[in-house]
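Structure provided below as structure tokens; questions to follow.
Every protein chain but one is kept in place in this view of the complex.
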């Protein structure tokens, strides 16, 4: 049973491959009466657009979203919203030399094992290209959240081992890496430049901070809000770890340190990351994703071909040095999808009279 | 929309509160012809039984599972398997003094915010008691996995900041903490004893290792195998972080370090944790869960009551010092649920003739 | 992928076989704060209880429901409600002579083909016994509907070719067959008595009438309210046809006859059966189910055994002459499940502020 749908009440189904005709998403379950336009969605997509600098690939990718259904006279109708982004820069020929080779760190071998067949054109469905559809759908989710005062913001906490030492929200918009510490951002850029020369790549850590989320979102047991967030972030190709609040650090803390005291003015700390027993507590929701270095490196690598024979491979072309910063809006989108879904799910618990 | 069901093809629905009549699980989607008995399930439940030593609570909890349906003459029939574990040791009276107080680190306040009502008897649905049903259902999943040679093993990687320095599978069964390093296990016991005296609690890290998993499990995009594992582990109450393979460490590695080379004899390393592009690659699947310290500590804490007034609270009774080791079989169960589901999901890709 | 769960927001999972330990249902997604007790559920179950007269089997079946979870101090908590009905009258031995024979009209052969194995004890999961769990779960749905003024009533429209000539709601409670026409009910009883002497069985038609249903329930396209009702009723073992409003008669009407005119006081007729374009229009919802005669007849029948050899079979024991009236509360329950689910599903379309 395939897995291209996310969410239960606010449901997003994505489709499309990196070098096919288009990628897209269908949003089923968006409430009626929400203001929506291509411009609103485009704004999020543009943040995903590669820059001209070192970390991002210079490959042109002018993602233009079109709304094909579900919006009438500037508002959602309650019926499915179909979003499409045509692939304008597809050069499937450039991948033919990789047709019979498994690239290390990529899904080439696992897709072949899974399906008995392989779409070798640039990763196919496994390509980061697919995340453009997530960002478009996430923008729809964000408009719903905005109507209830919920804001989701992602930024770079670390890149190549260099960590942001402070959280200055103003700084985020002032550097290409969406880092909340301008000094650290500068060091990260230097690291990127040096790594590029070596033909190597870098990973990092993205943090997503949600403010204004009402208490009560998330469902007991399996669909806990943190469990859904973990799935959402880990479903992004490059992510290898997810934390909520104090996260892995909590494993070394004492209970007396990790517990957040309740006071008449709110929680005295936020080690819980805004989630207690899987349900939002009204505090900021803090999630982090560990991003692995991009597997397409410029150096020669050892691998095998489909016949199982050892070969060496050098992946040419102009690739990104790090999934950061392009992964930033994707992380935001995934959190928006989770929260919009649970905001709507919580509505079923009470009739209008009871609220 | 509630969240008490896990899995899509192998579907488990759990129910029950800590101090209600019983807890249980219904497994829908178990294939026919699998050998199953109460003894097989009981073996997993017994591993969850509290010991007499320091880390675990001395409260008696003799979980006896009954199979109410879906098994005939020692084999599954293909119809739902209903499992029930009666609560024999429910003392709801002992919680009445907490009726109007929000315990720090617990879901007391979030359940009230969510439902407008509260079952104050020992955590209700948020209690770790609920995980007994998961372990029972996980045992069913394990029998399916066993028929295809898949084995899932969880153990303690760290407790209270003390880390296992080696992985000796023989050691796991020889200490109460399921630690693969007997020397570290001893140090952990000392730490537990010292922490108990302080009325405090400890967290840790659990690692789950799966061997024999065929390549090809997991679905592209949202239902990636690692995304499902992340949700599965994070849905356990005490877990605040999840990693796959090199995990958070990957965020500081170079691409040339983190990539696992393919050779005719398999992968040369396993930074991927056995999962590439969300699909199992045939190698060992390595997942880790960060476990927070138990929030019920023996020390006095500041909190508020339902009227929002500041109060202090001291939680009496005999509580565990750490969710480890009792969380170990729960982690195993959740991984079993994910893998059994995806093993069955992968079957739909091919007709019997094509395999 | 198994099919023991019904509903998307109000979700019911049933389990249990006719001659196993028990049957039961887990309701996940019931809102909190609904008054619920075993007595409320028992009232619906008692309507399903076999009488002493001709149509129903004299086999004792004192279905006593127990609520195992999800209710605290007389109200639902929002967490799963587990319902169990122990099988007190299971004589699996009495079916051993049928072990290797396929009974005509029963699922013996199809279950074997499906699962490669067979639980021969009285039909197993295919038995009408399973519907006790539906009735119990339906009673929970009914309490939700009642809070919003929705009432569901089923009755016998025809039995053995004899049709009710009038709809007198008072009459329904005054005869064992739940027929709204006492004169027709008398004729039906005579037909039952005569058929019983012949060792044969009868079918009939059940109508379900819902009053007080708000407009706006049902979802465009696949989850239309009438589509969900059709599935709900057809999922009852004995049902072979379903109609809404003018139903099959509509196929012979002109558009000018079948259209219901709108007036300031409501619709001038109800050929639509209360559903337009798959969404409730505020009028009464009228659904009908065609019930086939019970396949277990007293006469000798030709069939085959598992080896494919022709054999003759005479099914002994005391069986019902018709699925009516015991199917009546089952039909009600299924409509309650559909409507409660869609009542809750409609809540997600508006925030509390918008209503």
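Read from first to last, the chains carry the letters A, B and C; within each, the first residue is number 1.
The rule is simple: a residue touches a chain if its C-beta (ideal position, glycine included) is under 8 Å from a C-beta of that chain, and two chains touch if they have at least 3 such contacts.
Worth saying up front: this structure is predicted, and the values here are computed from it rather than measured.
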Hidden partner chain, touching residue among A:44, A:63 or A:119: A:119
Identified contact with the non-displayed chain, of C:19, C:48 or C:106: C:106
Residue of A:36, A:81 or A:221 in touch with the missing chain, whole complex considered: A:81
Candidates C:138, C:203 or C:325 - the one touching the absent chain: C:203
Contacts of chain B with the absent chain, listed as residue ranges: 1, 8-9, 29, 31-33, 78-79, 147-148, 220, 344-345, 347-352, 354-355
Positions on chain C where the hidden chain makes contact: 1-6, 8-9, 14, 102, 104-107, 109-111, 113-116, 123, 125-126, 130, 158, 160-161, 195, 198, 200-205, 214-224, 226-235, 237, 240-248, 250-264, 268, 271-273, 275-282, 290-297, 299, 301-304, 308-310, 345-346, 348-350, 354
Interface with the unshown chain - residue positions in chain A: 1-5, 8-9, 11, 13-17, 20-24, 26, 28-29, 32-33, 66, 68-70, 72, 75, 77-82, 84, 114-117, 119, 121, 124-125
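Going forward, only the chains that are shown with their structure count from here on.
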Whole-Å gap between the CA centroids of chain B and chain C: 38
Centroid distance [mean C-alpha coordinates] between chain B and chain A, Å: 26
Multi-partner residues of chain C (each touching 2 or more other chains): 1, 8-9, 29, 32-33, 78-79
